[in-house]
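A single protein chain has been omitted; all remaining protein chains appear in their positions.
A, B, C, D and E label the chains in the order they appear, each numbered from 1.
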């Protein structure tokens, strides 16, 4: 299985916040790093996600903004 | 300075690949993790980015896809 | 502070509509122009945004679609 | 004709920069504001865009990041 | 009317799920294919969408991820 994306992180689901149509899923990549995803409740349901599940978080390079302070 | 995004990573520019309109910038977050951004050459020029520069990489939660294997 | 994006607009927060997970923030750029952002309530909270605050709205060129009528 | 997006700006094409696969189109909304779009050369060709053409630039609210300085 | 996007599909609105700020609209492209869009309730209201309406669904090529299994 290969994904055509530049950014891919493995982690465990740490928290799921459900709204009425959307939800927010926090993934712990390591003790000091989390990645958060927003998706529809329908997608959450299809994934069958629950806290503790192992997932891979993907994001395309084009969606990353760099800031120089 | 605060950004309205869920995902923010500090790192150093490791590599810059220039195309004719777009470019690809690889940021080293830690020895085992990189994050890649694609932007226009115009944005790269405005940032004045070069290898070794410290940057913050931002991506909204909505742009993150979770995959369960 | 520099952002690696082509589109950047300064304005004042005009309205905030809160949902259960997401919210919608309307920014007045000038008397005839507004720009609207959708983000998580978590991001809104981190920004500590309230009506009247000065903000900068950013969007990458790749997220802009042109239509010819 | 109606678009399901929060952000819509009318303007005139001011500049087109062609790459090998992608291109960058700068749209002048008013004398002090431009909006830039990146698209494929294929899309540019289908639109038949040239400098001076009137276009509408669309972007969804979810693609807008707010920053508080 | 021409759109500067690579992916465009005509269909009929099959279902609308309303949340508090966002909504989810399912479009039937043909008997075996649907495309789903998430937008703000404000955009839904502006479009005046109801089940059965004919719409065109647009997505830029940059937003499509390819996976090889």
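Structure notes:
Assume a contact is a pair of C-beta atoms (placed from the backbone, for glycine too) under 8 Å apart; a residue touches a chain by one contact, two chains touch by 3 or more.
Just so it is clear, the structure is predicted and the values come from calculations on it, not from any experiment.
One chain is missing from the display, and on chain B it is touched by residues 17-20, 22-24, 36, 38, 62-63, 65-69. Residues of chain A in touch with the missing chain: 1-6, 37-40, 42-44, 46-49, 60-62.
Contact between chain E and the unshown chain involves residues 1, 3, 6-7, 9, 24-25, 27, 33, 35-39, 47-49, 53-69.
Throughout what follows, only the chains that are shown with their structure count from here on.
In this assembly, the C-alpha centroid of chain B lies 21 Å from the C-alpha centroid of chain C. Chain D has residues 1, 3, 6, 24, 36-39, 47-49, 60-63, 65-69 in contact with two or more other chains.
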